[in-house]
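Only a single protein chain was left out; the remaining protein chains are all shown in position.
On to subunit A.
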Amino acid sequence: MTPTEFEFLKTFLKTRSGLVLSNEKQYLVESRLLPLARKGGIASLSDLVIRLQKGIDRKLETDVVEAMTTNESFFFRDKTPFDNFTNTMLPALLKARGDRKRIRIWCAAASTGQEPYSLAMLLKEAAAKLAGWRIEIIGTDISNEVLDKAKSGIYSQFEVQRGLPIQMLLKYFTQNGDMWQINPEIRGMVQWRMLNLLENFSSLGEFDVIFCRNVLIYFDQPTKSDILNRLAKLMSSDGYLVLGAAETVVGLSTAFQPVPGLRGLYHRGGVSSPGAARAGVQTGSRLFAS
C-alpha cells in the first residue's frame, strides 16, 4: 500500500467511524482489509482504495469500517469490571432504586455480545434479589455483522472457553456440535441496536450503568472528550461508567469521578464515592428521565 493510499484510508476511517490510525498501524489495515478485498473479488488494496474513492460502493464502505472497528471480545473480559458490577454497582443500585425497581444498563461497544451476556448471566445469578425488578440491558455496536452474531448468541468452542466459567457454560448454553448457543432466557434479556458513537445517541434514554470499554482508545482526544460528555448527559446522577483497563477520563472530562480503589470505575460528576452517591439520591436527585 502506498503512503497516499494509507493516508486516504486514515481520513476515510476517521470521518466515518472516528477511528484514529497512527502511521505504525499500516500493518493492521493490511491484515484486516486484505481478507475483505479477497472475499469481494478485489485484486489488491490499491483497487479497494480506488473503489472507495469513487464513492459508489456503499456496502464496501460499510464493510471496511466494520473490518477495522471490530474488536476481540470474550466473556467476563478482564474479570474486575464484572466483580465491581456484582459487588459494588448492583448492591448500590438495588438500594438506591428500591422505589422504582428499574435499572438500565448500556454496553456501548458490545461487539459480538459477550459483555452484555456476561452481565445478563450475573443478573440471572442474582435473580433472588431482583424479584419484581425491571432490568434492561442494551447492547450497541457500529457493526451490523457483529450485532448479527451477538443476536444469535452462538459461539465457538474457543470463544466459550475464554473467561466463561465451566459451570456457567453448563447452566446457560446449549451445545450444538462444536458450537454453543446461549439460552433464550439470557438472550431475551438483551436488546440490540446498531449505533455509531460519533452520532447522537440521546434517544437511548437514561442509564444507571454504562460499559464503554476498549473503544475510546481508538479515538483522538477531542472525540474522546465529546463522547464522554455525551455519555454523562445520559447517565443518572449516581450512575456508573465502566471504562477499559487502558482508558481514563482524566484530562478528558470533568463529568465523571473515579470511584476510589476500583480501577476503571467512575461515578457521574461531583460524586466521589458510592456512599455520597446514595446520599444524593436520598436528597431528591432524579432517578430516571423516562
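In this text, contacts are C-beta pairs under 8 Å (C-beta built on N, C-alpha and C of every residue); 3 or more make two chains touch, one makes a residue touch a chain; residues count from 1.
Quick note on the criterion: contacts and distances are computed from a predicted model.
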{"item": "\"Branched-chain amino acid transport system permease protein\", \"acetate--CoA ligase\", \"Response regulator receiver protein\" or \"Cell division ATP-binding protein FtsE\" - which is the UniProt name of the missing chain", "value": "\"Response regulator receiver protein\""}
{"item": "Residue of A:Ala43, A:Ile166 or A:Val250 in touch with the missing chain, whole complex considered", "value": "A:Ile166"}
{"item": "Subunit A residues touching the omitted chain (full complex)", "value": "74, 79, 157-158, 161-163, 165-167, 169-170, 175, 178"}
